[in-house]
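A single protein chain has been removed from this complex, and every other one stays in its place.
The chains carry the letters A, B, C and D, assigned in the order they are written, with residues numbered from 1 in each.
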Amino acid sequence: MITLLLILIPLFSSLLILSVPARFAKIFAFAASFISFAVTLAVFISFPVSADYQYLIDYNWIPSLGIHFKVGIDGISILMVLLTTFLTPLIILSARNEDNHTPVFYALILFMEMALTGVFVSLDGFLFYIFWELALIPIYFICLLWGGVNRVNITIKFFIYTLTGSLFMLVALIILYLHTPNHTFDINDLYHAGRSLDSRMQGILFLFFILAFGIKMPIFPLHTWQPDTYTTAPAQGSMLLSGIMLKMGIYGAIRWLLPMLPEAVHEYSVYVMWFAIAGVVYASVIAITRSDMKRLIAYSSIAHVGLIAAGIFAFNIQGLQGGIVQMLSHGVNVCGLFFVADIIQNRTKTREIPLLGGIRSKAPMLATAFLIIMLGAVALPLTDGFVGEFLLINGVFHFSPYMAALGGLTIILGAVYMFRAYQRTALGETSQATDHFTDLTLTEKAVLIPLVIMVLFIGIFPQVFLNISEPAVVKLLSGY
Amino acid sequence: MMQKYLFIILGVFAVLSALMVVFEKNPVHSVLYLVLAFFSVAGEFVLLNAQFIAIVNIIVYAGAIMVLFLFVIMLLNLNKETEPHKALWMKFGAVVTGGLLFLVMVSSLKVADSMEVQSLHSGIGTIQQLGKVLFTQFLLPFEVSAVLFLAAMVGAVMLSKKDIK
Amino acid sequence: MDAIIKGVPLNWYIILSAVLFCIGVMGVLFRRNAIIIFMCIEIMLTAVNLLTVAFSVYHNDSGGQVFVFFTMAVAAAEVAVGLSILVVMYRNTRSTDIDVLNRLRG
Amino acid sequence: MTQFAPLIPLCPLIGFLILGLLNKRLPKKAAGILASVTVLVSFIFSLNIFLSISGKSVVVPFLDWFSAGNLSVSFSFMLDPLSSLFLLIITGVGFLIHIYSIGYMHDDENSNIFFAYLNLFIFFMLLLVMGSSYLLMFVGWEGVGLCSYLLIGFWFKNNAYNNAAKKAFIVNRIGDLGFLLGMILIFMTFGSTNYTAVFSQAQQGYYPETSFTGNSVVTIITLLLFIGAIGKSAQIPLYTWLPDAMAGPTPVSALIHAATMVTAGIYMIARSSILYSLAPITMFVVALTGVVTALFAASIALAQNDIKKVLAYSTVSQLGYMFLGLGVGAFSSSVFHVLTHAFFKALLFLGAGSVIHGLSGEQDIRNMGGLRKKMPVTAITFLLASLAIAGIPPFAGFFSKDEILSAAYNYNKFFWLLGLIGSSMTAFYMFRLYFLVFHGEYRGKPDLHAHESPKVMTIPLIILAVLSTIGGFIGIPESLGGKSLIAGFLNPVFAYAQHNLLEMPSGSISELMLMAITVVVVIASIVYARNKYVVHKDLPVAEGLKMARIPTIIYHKYYVDEIYDILITKPLDRISEFLERVFDLKIIDGMVGAAGKLIQWVGGKLRLLQTGNVDFYLFAMVIGIVLMLFFKMR
Partner (left out) sequence: MNTLIILSALGIITLFAEIFRFRKALFPLILLGLAGAFVATSFEYCDHPQSIFNMMIFDKYAVVFSCSLILICFLWFMMARNYFLQETSVTDHFALILFALAGAVVMVSYSNLVMLFLGIEILSVSVYVLAASDKASVLSNEAGFKYFLMGSFASGFLLFGITLIYGATGSFDLGTIEQFVASNPSSGLVTVGVLLMLTGLAFKSSLAPFHFWAPDVYDGAPTTVTAFMATVVKTAAFGAFFRLFSTSFAGVSGQWTTVLWWFAVLTMFAGNLSALRQFSVKRMLAYSSIAHAGYIAIAIVSVSTNGTSAQAILYYTLTYSIATITAFTVLYIVERNTGRNDFGAFEGMAKNNPFLALVTTVAMLSLAGIPPTAGFFGKYYIFLTALNSHNASLVVIAVVAALIGVYYYFRVIISMYFKPEKSDIPASIGSLHQIVLFITTLLTLLLGIFPDWVLRWI
C-alpha cells in the first residue's frame, strides 16, 4: 500500500494545489513533498535487507493485454525513490517568489515527482513506460513556461530527442511482451522472454533500449539536447532534470536492460562503455572552457553520467553498486551546483563566470557550501562522489583497465574545470557584478544545508545505502 | 453467332460514342453522344436478356439524368467557346494513363477463355424475377436507399435555394 | 449445351466494360469542364453496370441486376447533388472549369 | 594504548569542526590555542604509541566505511614502527607549527579558518599514515591535497595565489589517478587493499585474482603507485606545483610543503616496500627519478631570488634524495631523511617566515641582508638548519643524506656521483641564501624596521634547531660506531624488502671514504658561497637586467612551466573550445539539427505537391491505381 501512497501523495497534491490560493501554493507543495519524503524515509529505515520486492501491489489494470499495475520496491528502487523525494522538497523550496511561479509550477513539479517515483517502482513494463513518458510532460512545460532565451526551440528539441528514444523502447518492450508465453508485461516474464531470444534479436532490442536510456542519461554522442536544455531551463527544471530525471535512464538500464538481454549485453556493452568513456573525457574537456555556469555544470553532468553508464554496463557488483551510490551523490551534487548557479544568477543577473569573482568575501556561507558540493563533484574522499566513483572505476577496471584509466581522467579534468569555475566565481577580488552580493537567505540555507549534509553523509556512511541495494544487485547479477 | 456480331457492333458503337463524349468540344454534343452510348449499352443489356435493366437504363440515364445535364448546361450557358482546354501534354498524359489503366486491368484479369455467358433461356432479367428479388432479398437496401434519396434531395434543395437573410 | 447457341464469351464483356471504364477515366483526366467530367464518371458507372449484368447472367443470379438498380439510383442521387454543388459554385466563380478551383492548396 | 589510536586523528578533526562551525564567533587567541591543543593531544598519544610499539604491528578497527562485493573498506588504523614514526613527525612538527602560526597569523582576519584548515590537514595527514589500507591512505592522500589547496589559496583575493592553489591540486590529482588505478589493480590482484592482506600474499607470491602474471603485475602496480608519489612528492615531471605552492602562508609551506605532506610519497613507497622490492624495474625508475629530480631542482635553486622559492626547490631536491634512497633499497635511510628533513626544512621555512614577518612580507633576498643583527635567534637557527641540510657533520642531515648516498654508491656509482653534485649544489644555494639574507648590508626599503619575531614564533624555531642539530644521532651508522637506532626501529617493517633485495656489499672503509668526499665537497661549496657573497659582495642580478644564457635558463626554471603551458594547458583549452564550438555544436548537434531541417525542408516541399488542382489529384489517384495493379500483375 505504501508504494501506492508514494505515487498518490504527489499526484493528488499536484491536483489539489490548483485549488489552493496562489500565495500558499509553495508552502502546500513543500508540505506535500515533505510528507512524501517522510514516508519514504520511514520505508527506507524499516527496509529489510532482502533481494525481494517489498510492498508489492499487483492490480490487474488492463486484463485483456496482460498489463498490470504492479509496483514494488527493492533495494535499488528505494534509493532512487529516496533521492526523488529528498530532492523534490528542496527543489520546491528553491523556487523564488519573484520568478512568478504560479500554482501550476508547483503542480508540475509534484506531478513530476509522481512520475519519477512511478518509474522507480514499476514492475510492469507498460507501467514503467507510462511513467517514463509522464515524467517528460511536466518538465517540458516547466522549461517552456519558465525557461530562458530560445526556450521554444530548445525544449522542443529536448522533447523530440527524448521521445525518439522512448518510442524505440516502447517497440522493444512490445516485442518482448509478444515473446512472453502468456502475454504479460510482468518484469519477470519479460526477463524470461528477453533471455530466451536469440542473440541477434537481443541485439536489436538492446539497440532500441540503449537509444532510450542513452538519450535520457545522456551518453555521448546522444547528449546534444542536454547542455542547451539545462542552460535554458529554470533552476528548478535543471535540478529536476539533472538531479533525478537522468537517473531514470541509468535506473532503466539497470532494471530493464542489463538483466533482460544478457547475451546482447555481453556482446555489445563494450561499445556502450567506450562511448560512455569517450563522453567522460569529451564532456570534461569541453567543460573546461565553458563560461556559462549552467552549461559547465551540464557538461560536467555528462561526464559524470558517462562514468556511471560505463560502470553499470561493466555489469559487476562494484560497477553496479558504484553506479547506484553515484546516482545518489550525483543527484545531490548537481542539484546543489545548479542551485548555487541560480543563487548567483539571481544576485548578479549573470551566469558568465568571467564576470564574477570574490563571492567568498561577500558570501562566505555560499562559498563554503559551493566548495563542499564541488568537492563532492570532484570525488574527494569522504564526500559523496568518491565512493561511487571509486567503485565505478573499479568496476570498469574489471572490464578493461584502459577504459578505467581513460575514465579515471575525470578525476583530473573534473578538478580542472570545477576548481577553475570555483576560483573565478568565488575567489579573487569582487567584480562589478558581485560587488553587492549578499549571503544566503534563510530559504536558501534551508535548501543548501541539507544538500551539503548529504554530500558528507553519503561520503562517510555510504554503507547505509550500499547495504540496502546490495542484495538486489546481487540478485540482478546472478540473473535469477 | 448472331449474338457475338450484335455484341461487337453495339460495343463498337458504345466505345465510339463514349470517345466522342470525351473528345467533343461542345458540351451539348457531348451529352448527346453520351445518350448514344447509353443506348448502345442498353442494347447490350437486351442482348443479355436483361430487358428491364435496358429500359431503366434508357429511362433513368438517357431520359432523366441526361436531361438534367442538359438543363444545367443550358442554365449555365456553356458552349464550345466557353469550353476550357487542357494543355496538350496533359491531354496526352490523360490518354496514356487511361490506356495504361486498361492494360494493367485487363492483364490482371486472368479469366479462363472457356467462361461464357449463357443469356438465352434464363429468366433472371424479367421484371417478375427482379421484383421478387428486390422486395425480398434486397428489401433492406431498397429501404435504405430511401435515406440516400432523402439526403440527396435535402442536400440539393439546401444548396440550390437562395438564403433568406 | 448446344454449340450453335453458344453465347458471347465472358471475357468480351469484361474487356468491353474495361474499355468503357477506362474511357471514362481518361475523360475525367482529359477534360476541364466539370460537367463533362461528371458525364465521364457516368460512363464509368455504365461500364460497371454492363459488367454487373453480364456477371449476373453468367452466374444466373438476379442479385447482380438488382445491384444495377442501386447503382443507377446512387448515380442519380449523386448527379443531383453534384450538379447543385456545381451550380452553387458557378454562382461564385462564374465558371465550371475545375482548374479555377485552386484557392485551397499547400 | 593502541585502543586510543582513533583519537589521534579525531582530535584535530574535532578541532576543525569546532573552528569551522564557530568560525569568527571564536576569539582569535582561543582558536589558535584550541587548534594547537588538539594537535598536542594527538602528539601525546602518538608519543605513547611510539614508545610502546617496539616493532609490533597492530591494526585497530574503528568503523566500517563501505563494501561492495568482495571489496570492503573500513576505517581501521595500522600502528607499526613506520606509522608511529610518521605520527610523531606530523604531530610534533605540526604542533610546533601551530604554535608558530599563532604568532605569524595573529593579524590576519581569517586566522580562525586558517587554524581550522591546519587542523583538518593534520587530520588527513594522520589518516594517511595511520590507515590500514591503501584506500584509507588514499583518503588521507586526497584530503591533504585539499587542505594544501585551501591553504595555498588562503589569501583568496589574490588570483595568483589561487592559481597556485589550483595548480597544486590539479597536478596532485594527476598523480592521484595513478595511485587510484594502482590501488584498484592491487584490489584486483590481491582481493583486498588492506596492507596485511596484500603484503602477506605478495610475500608468498600468491596472486589469486590477477589476469597478469606474477611479477609484471607488481611492476605495474608499483609504477602506478609511484605516479601518485611523483605527484604528491613533487618529483619530475610533476614537481612544478610545489614552488608555486609557496604562495600560501609560510607556516603552511613549512608544515605541508616541507615537513609532512610532500613526504607522503616516501611514506607510501616505504609502506609498500614489500611490493617494490618485488619489482626491480620500478625500483630503478624510482631511483632514477629521485636522483634526476634532486639534481635538477637543486640547480634551479641556485638562481632563485625568492627566499621561499629557494627553499621550495630545495625541498624538491631533498625529496629527490629520499626517492633515490628508496629506489636503491635504503628504505630506512629514506625514512630517516624524512625525519631529519622535517626538522631542518620546517625550521628553514619557519625561519624564512620569521624573516618575512619581520620584514612585513618582503620575500626577495636581493632586498634583504644583514639581518643577523636584527634577528639573532632567527639567524642562528637558520644557520643551524642550513648546516643540517648541507650535510655537515654532526648535524641531522649529514647522517641521513649520507646513508642514502652510500646506498646509492652501492647500487650505481653514477647515481652516487649525481647525488654528490646535488649535495654540493645544496650547500651552495643554502649558504648563498643564508649569506645574502643575514650577512652583508641591509638592502631593503630603508623605512622598514626589521625586528625579531615574538617568542611564540621563536620558541618553535629553537626547538626545531635543537632537533636539527641532534636529531641525526638516532641514526649514526655502524661505520661511525653508532647503532643506527632508527634502522633497528624500522627493521620489522623493511626486513622482508631488505632481505628480498640483493645483499649490498658494504664495506665500512669505503663508506667512510664516501663520507669524507661528501663533506669535503660540501665544505668547498660553502666556502665558495661565502667567498662570492660575503667577501665579494656579489649580488644576484636585479630583475630585467641581462644575464648570461645558462643562468637565464636556470633563473627561469628551465622554462618548464612555460613548456607545460604550451604543451598541455593551452592545447587543452583550445581542444575544449574546438570540441564545443565545432564538434559538439556543429557536427553532432549540427547533424541533429540538419535532420530536423531536412524533415522541415521535405515537409515544405511536400506540401507544394498539394497544388490545389483537382487535375493533379485525379492523375495521382489513377497513376496510383495503375502502379498498384502493375506491381500486382504477375
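Rule of thumb we're sticking to: contacts are C-beta pairs under 8 Å (C-beta built on N, C-alpha and C of every residue); 3 or more make two chains touch, one makes a residue touch a chain.
None of the values given here were measured: they were computed from a predicted structure.
Here the chain not displayed is in touch, across the complete complex, with A, B, C, D. Of the listed residues A:F86, A:Y129 or A:F370, the one in contact with the hidden chain in the full complex is A:Y129. The missing chain, though absent from the display, is touched by one residue of B:V12, B:V96 or B:V157; that residue is B:V157.
In the complete complex, the residue from D:K413, D:H449, D:R574 or D:R607 that touches the missing chain is D:R607. In the full complex, chain D makes contact with the omitted chain through residues 599-600, 602-604, 606-607, 609-610, 612, 614, 616-618, 620-621, 623-625, 628-629, 631-632. By the touch rule set out above, chain C reaches the unshown chain at residues 10, 14, 21, 24-25, 28, 34, 37-38, 41, 44-45, 47-48, 51-52, 54-56, 58-59, 61, 63-64, 66-67, 70-71, 74, 77-78, 81-82, 84-86, 88-89, 91-93, 98, 101, 103-106. Interface residues of chain B with the unshown chain, by the touch rule above, are 105, 108-111, 137-141, 144-145, 147-148, 150-152, 154-159, 161, 163-165.
Everything below uses one rule, namely that only the chains that are shown with their structure count from here on.
Centroids built from CA atoms put chain B at 70 Å from chain A. For this pair, chain A with chain C, the centres built from the Cα atoms lie 66 Å apart. Between chain B and chain D, the centres computed from C-alpha atoms are 102 Å apart.
In chain B, 86, 90, 93-94, 97-98, 101, 105 are the positions where the chain touches two or more neighbouring chains simultaneously.
Of all residues in chain D, those that touch two or more other chains are 615, 619, 622.
Residues 1, 3-4, 7, 11, 14-15, 18-19, 21-23, 27, 30-31, 34, 37-38, 41, 44-45, 47-50, 52-53, 56-57, 60-61, 64-65, 68-69, 72-73, 75-76, 78, 83-86, 90-91, 93-95, 97-99, 101-102, 105-106, 109, 111, 113, 115-120, 122, 124-125, 129-130, 132-134, 137-138, 141, 145, 148-149, 151-153, 155-156, 159-160 of chain B are the ones touching chain C in the complex.
For chain B in complex with chain D, the touching residues are 86, 90, 93-94, 97-98, 100-101, 104-105, 107-108.
By the touch rule above, chain D contacts chain B in their complex via residues 615, 619, 622-623, 625-626, 629-630, 632-633.
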